[in-house]
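The other protein chains are all here in position, but one chain of the complex has been omitted.
Up next is subunit A:
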Amino acid sequence: MNKTISVKRYVPDNAAESYWQAFELPVDDSTSLLDALNHIKEQLDSTLSYRWSCRMAICGSCGVMVNGIPKLGCKTFLRDYDGEIRIEPLAHFPVQRDLVVDMEIFLEHLAAVKPYLIDDDPVKPFDPQAPETYRQSPAQLARYKQFANCINCGLCYSACPQFGLNPEFRGPAAIALAHRYNQDSRDHGKKQRMAELNRHEGVWSCTFVGFCSKVCPKHVDPAAAVNQGKVEAAKHTLIALFKGDEMNGEGKAHE
């Protein structure tokens, strides 16, 4: 059985404008969109550019727009599409070539929320002779586990209309990961992250559209993380108001 997919091409060496190109290819029930793109690259047009690596929804490289919805190519099967299949690069990111986008701004947002364990004040000093591991109960793990499944594919940024309007918005994945570390019992970096989240471009740019959680291939539910982050940011503000410090976020917490 053959199906036709249309790919939005952008090859800056040849043409200043993007254009649509249709490819007809054989598909069966197990043909993923990534398989189709590989078939095009190998058999039909070797100039097509796209990113991919693992084929199993763990590397987060192959995100594209499928009929206007952000999806992972490897997790999308052509058997689910009867009519037209239009493939575009991820929305809201600058396009470099064909389906390859520049994700630099997402990486900046990610770095800004310090998505790693911060433990400036460990219970015991680290002893290389007798290193101790952190202890964590299943209940403590359950508090953040869901938000730890993010693979940084960026689909939620393409789904977020607020990121589309204002690319300075830290965005769903970065805020979900900030929340993941804030919820981690081993972490002590919440104060530093709250100064980042409690900005107009932090949690407060979110209007709870919720499409980020719908498109997330790992069911992270960033919309829930962002809105729990609003509660935390409100608490942070109240505490800061009563203590009368750190309101500008440029105090001790930010060096």
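Criterion: contacts are C-beta pairs under 8 Å (C-beta built on N, C-alpha and C of every residue); 3 or more make two chains touch, one makes a residue touch a chain; residues count from 1.
Note that in this section contacts and distances are computed from a predicted model.
A.B. asks: Write down which listed name, "Fumarate reductase subunit D", "Fatty-acyl-CoA synthase", "ABC transporter ATP-binding protein YtrB" or "Molybdopterin oxidoreductase", is the UniProt protein name of the chain that is not shown.
C.D. replies: Not shown, but named in UniProt as "Fumarate reductase subunit D".
A.B. asks: For the chain left out of this view, which of A:Lys114, A:Arg143, A:Arg186 or A:Arg199 touches it?
C.D. replies: The one listed residue touching the chain not shown is A:Arg199.
A.B. asks: Which residue from A:Thr4, A:Asn67, A:Gln136 or A:Thr207 sits in contact with the chain not drawn here?
C.D. replies: Spelled out, the listed residue whose C-beta touches the missing chain is A:Thr207.
A.B. asks: In the full complex, which bits of subunit A touch the chain not displayed? Write them out.
C.D. replies: Within subunit A, the residues touching the omitted chain are 161, 165-169, 195, 198-202, 204-205, 207, 230, 233-234, 237-238, 240-241, 247-250, 254.
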